[in-house]
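Missing here is one protein chain; the remaining ones are kept as they sit in the complex.
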Amino acid sequence: MPIEVKNLSFTYSAGTPFETSALKNISLEIKNGEFIGVMGHTGCGKSTLIRALAGLLRPSEGSIVVDGSDINGRRYDRSKLRRKLGVVFQYPECQLFETTVEKDVAFGLKHSGLNKDEVTERVRWALEICGFDFEKIAKASPMGLSGGEKRRVAIAGVLAVKPEYLILDEPIAGLDPLGREAFLELITGLNADGMTIIMVSHNADCIGEYARRVLLLNGGELVGDGSPQELFSDVERMRSLHLGVSRSREIAWLLKKGGMDIPQDICSYDRLLPAVLAHLRGGDEHD
Amino acid sequence: MRKMTAVKKSIITAVCIALCYVLPLMFHGIQNAGSIFCPMHIPVFICGLICGWPYGLLCGIAGPLLSSALTGMPPAAMLPSMMVELAVYGAVAGLMMKLVHTKSTYADLYISLITAIVCGRVLAGVAKALIFARGSYSMAAWVAGNVVTSWPGTVIQLVFIPGIVFALMKANLIPRRYPRLED
Partner (left out) sequence: MSMTERMTGQFIPGASLLHSLDARAKLFGFILLTAAVILADTVAGYALIIALMLLLTAVSKLPVSTVVGSVRRMFWFFVIIFIMNCLFYSAEDPIWSWWIISLSKAGAVQGFNVMFRILIILVLSNIFTLVTPPLEITSAIQSMLKPLKLLRLPADDIAMIISVAIQFIPTLLQEADTIKMAQIARGARFESRKLHERAAAMLPLIVPMFLSAFKRADELATAMEARGYRGAKHRSGKKAAPMPAGSYASILFCAAVCAAEIII
């Protein structure tokens, strides 16, 4: 069952001199198993949208329906939403607090109704999927780990509840290139197993390469909703929204400007390289 | 972890003062958290325990003052007695850490904390009696009232504060007290 957002608006400090509107009349539908990228300039309402979707902010107007029930409805049990939808905030390593890694990862399972063995099994699964050796890491203090390890422990803590929907806010910020690659592989794997992914990122490369659908936000409004190929095709419009396009798309655009006949719906290296090669070979034949 | 320098102690005191303002706001909206759990007390204790008595004293005075100036909480009416209470917490906690050396960090922390809590609560009771009733009335009742109504906060402080200090040591953000005795 999908997530349906209808006419969502959010205003901070309504009725005071500090009133600012962060989201304006947003409607969209998220189907199961999608991999969605969310892009927008700083202050575009991305974080407000994430918080509203996760049921952390009550919208001023409009509704969010998850699996058929309104999450802001009077009778709705928020704890159901917490088990269904996981959120990885920016720099999630900051949220670690327990004395051992095992306890920290198990935090979200406290009210899940699972018994002790099931909880341990879940924690083991989550830590292993995040690339740890359970036996080695379980009893360690999360405070003594390296930055990258801390982040993976924090993500394991979100994955441990096996959410159907996973929201990620700038998950690759501050990771080294290898860490990025490994992380995006993990997310793609989860998506292939049926988890719906909503990933907010400034990084157009990572959105262009991995997301199947992109949402563009500007000044609290939804100004684009489509595949990265469609949205990135208009490079100038993306720039006017203070956003970049993936480097592969940029290269394709520049090559076209330079007179090469390259298809303009390319936004990943997987497709750019064959296209350039094909063009060069084609060029050779003409000579 | 390198030794604590005066600059580092000053900056830690500054963040603890800022936390005196931020923590109560963080618990604002969680029912009764502010009045029961006294989140503003925690950074003052931590500052005193880690940086020593002059810094703890400053944190106890400046923390509530800054918070009151920025949000009106605590209201100015409560401010003097609260400043007395927190200043005593910070100063006594720091002083006790200097005087007590049992070779167990936990024991040192607990002894310092309990002494600081008792001194602070009693003196705050005295201060409230002097300010609001100008000595005309049973000081013992104020003191008793102050100690009794704050017991959940006391329990929380005793459980949380040593835990926070240890987390900071494990994260290598402050030096260990007995580096050779603990791993």
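Brief remarks on what is shown
Letters A and B mark the chains as written, and numbering starts fresh at 1 in each.
To be clear about the criterion, a contact is a pair of C-beta atoms (placed from the backbone, for glycine too) under 8 Å apart; a residue touches a chain by one contact, two chains touch by 3 or more.
No experiment lies behind these values; they were computed from the predicted model shown.
Touched by the hidden chain within the whole complex are the displayed chains A, B. For the chain missing from the display, the contacting residue among A:143, A:172 or A:245 is A:143, taking the whole complex into account. Only one of the listed residues, B:100, B:118 or B:164, touches the absent chain: B:164. Contacts to the hidden chain, counted on chain B, fall at residues 5-8, 10-19, 21-23, 25-31, 33, 36-37, 39, 42-43, 46, 58, 62, 65-66, 68-73, 75-77, 79, 131-134, 136-138, 141, 145, 152, 155-156, 159-160, 163-164, 167-168, 171, 173-174.
Against the chain not displayed here, chain A makes contact via residues 12-13, 16-18, 51, 54, 56-57, 79, 82-83, 85-87, 89-92, 94-97, 107-112, 143, 157-158, 161.
Quick note on the criterion: only the chains that are shown with their structure count from here on.
Note: centroid distance chain A to chain B, computed from Cα atoms, is 40 Å. The residues of chain B lying in touch with chain A in their complex are 163, 167, 170-172.
Chain contact summary for the complex, chain A toward chain B: residues 97, 99, 141, 143-144.
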